[in-house]
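Here the structure comes first, spelled out in structure tokens, and everything after it is commentary.
One chain of protein is taken out of this complex; the other chains stay put.
Up next, subunit A:
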């Protein structure tokens, strides 16, 4: 049963209704009918589902009210407001019933509210980041949690012995049990608070990962100490302790393995669901939930299980499933997770308004609060100090402070506390009360103060002296240089184990778990993408013909009205790209104009003269618009938004520019114009040719690639003089070209027919389409655009090219 027994109030309501309806209508309970009932009031019939639905509605309404005003939510995190709302609601129910009818029971919490949140976390987990920092995360999760539990339990016991808490009937083991349930950092609370505070992605993944993985430890500790408490102190010997340690490994690894297996199952399933695409999305939820329950059944760590299920299946189900199914899954996950979180916090508030559970012991409660904070700080700083000796990029001081302060406790602790057996643990109510107080303190107080704390710390640490412009630029340059050197020297990308895993994964797992058509269609999407490219290229050429030279490319910075031109044809193939079109209308004026905010700043300062304001302007401008380096991109997970990484735009811009400049320098190595007739001449040829491996012919300084395969195509071009492409045929007999598979057959007809029409609309700009390489099919692959770019390098196998396209690229030059 999910809710406690019907309160007297409801009984009276029902009976009064019954009385009223007895006048001729039936209550629907099988009492004798006097006449045919027209309509009956059957509350009892619908009671349970009705109440559930009603509560969900109420929680949703609460959220609506809270989110109405952003000023409030900027200061106080939403979770805190929801708890307060819960207080109010609880007060209302209490006032009506004199008893708390609705509390957050462990069953409801652990079976119906928590799994979807964790599944959401696992599904949207930035895998590369997660596994890259796995060592640190594990250290914090395992050792940190054990430390928290042990230290809290022992300290409280020590204080008890010292008499600080008065007369309590709690033994050492019970203290340890209490410690273990209080130790765990809660994923729900962490997300809720960290969404507000924008921290760098490494810090975020450390805290978040820790909060997820520490469940393995918490479950073990809780069960072990629970067993110890049942056994009684005398029965515990070395064997039992060893068993406890072994159970940790079994629980943790077993849970993860189970989750992994379920993840594979989901992936396999989605591979075969081509004919039932409409219900495809359902599988992930069902199997995720089953993973959770199975682990629970086998007394393994359920949270670990569902996390790894989500983590493991992401890639494959996103690739296998239809676009719309993927969208459905994403949205549904968010809806469920958000809804659950809201309900959890509301009920946490409501559960407090219950006289029966409250036991107040000042010493116990205050000491718990104190010890939790202190030991968290000690634990984090100590572990970080150890970790920093092995980490490439050390974790800074501010980050450590945030990590310590962000060790929030939440509903999981409360759920565990309620699950305690009151026969064995006499002071259960005290523990529940303490847990509630701790939860409220961390969520509300720490939640509210987190942002100001971070701001204060960062402001304090920021440069005391005002940097000159050139310094600011230079610092950014250094950031970019470091990232580039990392890439070049392969520090991040080339880990032996990671390479081996990637190889294994690509060869075996993708083969088994991904639809074969998908593996091929990765090429196909690129091919479509490059059809677009080619069309643009042809427009170039057409325009060049019209104008007499291709010089206009250098001077024009127009953007293409892409959707209008290509929308219908390609929306099928690349819906994600079409979806991203909205930010392609990118004349500079369309974007936000930085001036208004500058003038705001100017308003604050007293106008000391033109130079001063100019100074402020330029500094502010610089501050605002410098590209952030890779290290500074924000965290990539959010409960309520999809693409939190707003720097996607930045990445696109940079990519676009790089490609443009490469194209230009490539082009500048050539001098010449390609009359379109050359193209049509070769369109009939259907040979596949390969060109030599560039070495002998490579005198060109330009390089045009984001991929390995393509680089070779640049090489064979003659750098000498004005190129009359009519002479290109001479190069035909040469050995094969190696050009990426995405340069496939494209229809030339539409490109050739009316160049002026095409040129009229607006001038095409190849690189602006090139930049689609970065966010391409974002849902199908990881959101990590860097990984996408890496995929570019690794996915491409040089293959043959139809002659025409090869000449086309020469034609551009």
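Criterion: a contact is a pair of C-beta atoms (placed from the backbone, for glycine too) under 8 Å apart; a residue touches a chain by one contact, two chains touch by 3 or more; residues count from 1.
The criterion applied here is as follows: contacts and distances are computed from a predicted model.
Student: Missing chain's UniProt protein name, "GDP-L-fucose synthase", "Nicastrin", "Calcineurin B homologous protein 2 isoform X1" or "Prolactin-like"?
Tutor: The record names the chain that does not appear here as "Calcineurin B homologous protein 2 isoform X1".
Student: Which one touches the absent chain: A:89, A:188, A:425 or A:651?
Tutor: Hidden-chain contact among the options goes to A:651.
Student: Which residue among A:127, A:327 or A:475 touches the omitted chain?
Tutor: A:475
Student: Thinking of the whole complex, not just what is shown, which of A:298, A:483 or A:509 touches the missing chain?
Tutor: Considering all chains, including the one not shown, the answer is A:483.
Student: Going by the touch rule given at the top, which residues of subunit A touch the chain that is not shown?
Tutor: Interface residues of subunit A facing the absent chain: 132, 135, 390-393, 463-465, 467-471, 473-498, 586, 588, 591-594, 614-615, 617-618, 621-622, 625-627, 630, 650-651, 653-655, 657-659, 661-662, 693-695, 698-699, 701-708, 711-712, 714-715, 774, 785-786, 789-793.
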